[in-house]
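Only one protein chain is missing; all other protein chains are in place.
We call the chains A and B, going by the order they appear; numbering starts again at 1 in every chain.
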Amino acid sequence: MKKFYLPIIAMIIALLLPQFVTNRYYMHIFIVCLMYIIIAQALNLLVGNTEYLSFAHNAMYGIGAYASAILVRDLGWSFWVSVPVAGIITAILAMLVGYLPLTKLKGSYFALVTMAFGLVIVSVLHNWESLTGGPSGFQSIPGPGSFFGISLDTRLTFYYFVLVIAALTILLMWRISKTKLGRVFKSIGQDEGLAEAIGVHIGYYKLLCFVISAGITGIVGSFYAHYSRFLGPDMFSITEAVDMLTMVIIGGMGTIIGPIIGAVVIVVLPEMTRGLAEYRQVFFSIFLIATLMFMPGGLYSLIGIVRERIFGSKNGANGSADSGQTRGGVKQ
Amino acid sequence: MISTIITGLIIGASYVLIASGLTLIFGILDVINLAHGEVYMLGAFVALLVVTNVGLSFWWAFLISVIIVAIFGVVLEKLFFKPLRNKPHVNMLLVSIAVGILMQNLAMLIWGAEPVLLKTPYATQTVSLLGTNVTVQRVIVLVVGALLMIGLHQFIEKSKMGKAMRATAQDRDAAALMGINIDKVFSITFAIGCAFAAAAGTLIAPIFLVFPTMGATAFLKAFTVVIVGGLGNVIGAIYAGLLLGLVESLGAVYISSMYKDSFAFIILILVLLFKPSGLMGKE
Partner (left out) sequence: MILEVKEVSKHFGGLKAVQNLSFTVEKGAIWGVIGPNGAGKTTLFNCLTGTYKLTSGQVVFNGENISGLKPSMVAQKGLIRTFQGNKIFPGFTVYENVMMGADRKTPTKAWEEIIGTKKAKESAQTAHKKVMDILDFLELTAEKDSLGKNLSHGSQRRLAIATALASEPKLLLLDEPATGMNPEETADLMEHIRRINKMGITVVLIEHDMKLVMNICQQITVISFGQKIAEGTPKEIAGNKDVIEAYLGRGSQF
């Protein structure tokens, strides 16, 4: 059980955090971090394992957000119904978008198709004013309401809510990585042709991965809608899509901890460097380029390197033989 | 009607120039340069600098911009694309998008977001063409654009490097085995691709203003043209580019001018859904 040290300690800290930090602003940051941790985990399932890039996750996030917002505000549905429905809507769209490129076409088409899809959705959000409120935004979205008597409309309770979902998501991703399904996803990223030759239906699994990844992102989108009570199309632009990919890559693709690190860095850094707001994108893009070119294992691999330097290498001759759990980063 | 068509052709010509660079790079290097829009933007800004700060004429600006951006393209290829050449394509895609974002933001920091006009005398002089008055600048776009495309075609068909480029596009390994210097081919392809984007940026700048985010929309259009014309297909890009320009122009006048940019979208989606290999297929 000793390898569960870290997650247990992290969970305890996360649970106790709001008792020590009551500042509303910091609570907001924590909540946003948690939401992006979930998104990063979802995106990492696709990008970190199958190595297929989705530029549509901003769109999925947005679709989930607007769908739930519309269902609750305009149709009077309950948060608890609209959230899963938003997730399903997103999943279905992902299935439609991904079907051709993933099951019938060659590799890079998927990234391009998702890019086109992402741009279309942003355009729709901007222009279909009667549905989405257009550029001036979608206002007065009701909060989540209560969960067995406990109101989730406050930051404190909402924080715990998202924390639970985040923990469940991380747990899910971890479990997947230890099963047949996880291995299938990882094999697709390493050598699709070989996977197919031993009997893996790669088209099916690529699509499945994308759909799961998108669905989860859509659900987080709906959380966001009811948390922030307001939505605007600019929140879901292509920059957002690139930020999400950046999180996954700089954190350490294909690992469980990597996306957590990546999400926290991307969310917290701009907050800490408020004064340098204009330089934010410049910094991120340089960071991303540097990671891609020099540090494919991301920040997570840096931690591994630091750990080795301090504590000595764990596995002598075999190098980083971590039983493949931490197949860090983009293929060498 | 005629003026609408002419406008369409001119816009189309700029699309053709940007798109042919993009499709050429894809055809030979097998990678979509997501920073291509920003290269176009860079071309426009360099030209702006030359005219406004150095005080030279438009033609000098054109020449200098094209040369500088061509060199920039080579540097880009050597710095970012070459090291990632043997890794999975996702890396190059991501690097190019990161570079594009970097360029866009740097441009924003340096020049600010306000659109600036590249002043040339040609923008105000007019000429009578097929019964309507057109500014000389627009005629220049058409003429220079056409000349450049013809030049490109001749180069690719007839010259030794052009043949090397075609061979590399078909089968990189075979080409290498035949003694073709792949590094050189890649550099030249990038140089030409970026040069054409810069040419487009410079030619259009006097008409449509220069600003840091101009690359984003331009890329979208170029991307649509490339997909519709077929990835790697330069001739396809010519047809698709002109077609898109015409559709946008006619659409803006006869359907709705607000949704002008959406036509590209819609075409892109339709093609990606129903005939992803493009209307003309890969070269």
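FYI, a residue touches a chain if its C-beta (ideal position, glycine included) is under 8 Å from a C-beta of that chain, and two chains touch if they have at least 3 such contacts.
None of these values were measured; they are calculated from a predicted model.
In the entire assembly, the chain absent from the figure touches the shown chains A.
Across the entire complex, the residue among A:S187, A:S222, A:S237 or A:S301 in touch with the chain not shown is A:S187. Contact with the chain that does not appear here is found for just one residue of A:R24, A:R175 or A:R307, A:R175. Checked against the full complex, the candidates A:G76, A:G199 or A:G275 give a single residue touching the omitted chain, namely A:G199.
Chain A meets the missing chain through residues 172, 175-176, 178-181, 183-184, 186-187, 189-191, 193-202, 318-321, 323-324, 327, 331-332.
One rule holds in what follows: only the chains that are shown with their structure count from here on.
Note on chain placement: the centre of chain A and the centre of chain B lie 33 Å apart, centres being C-alpha means.
Residues of chain A touching chain B in their complex: 47, 51-53, 100-101, 105, 107-109, 111-113, 115-117, 119-120, 123, 127, 239, 242, 245-246, 249, 278-279, 281-282, 284-286, 288-289, 292-293, 296, 330-332. The touching residues of chain B, counted against chain A in their complex, run 32, 80, 83-84, 87-91, 93-95, 97-99, 101-102, 104-106, 108-109, 220, 223, 227, 259, 262, 265, 268-269, 272-273, 276.
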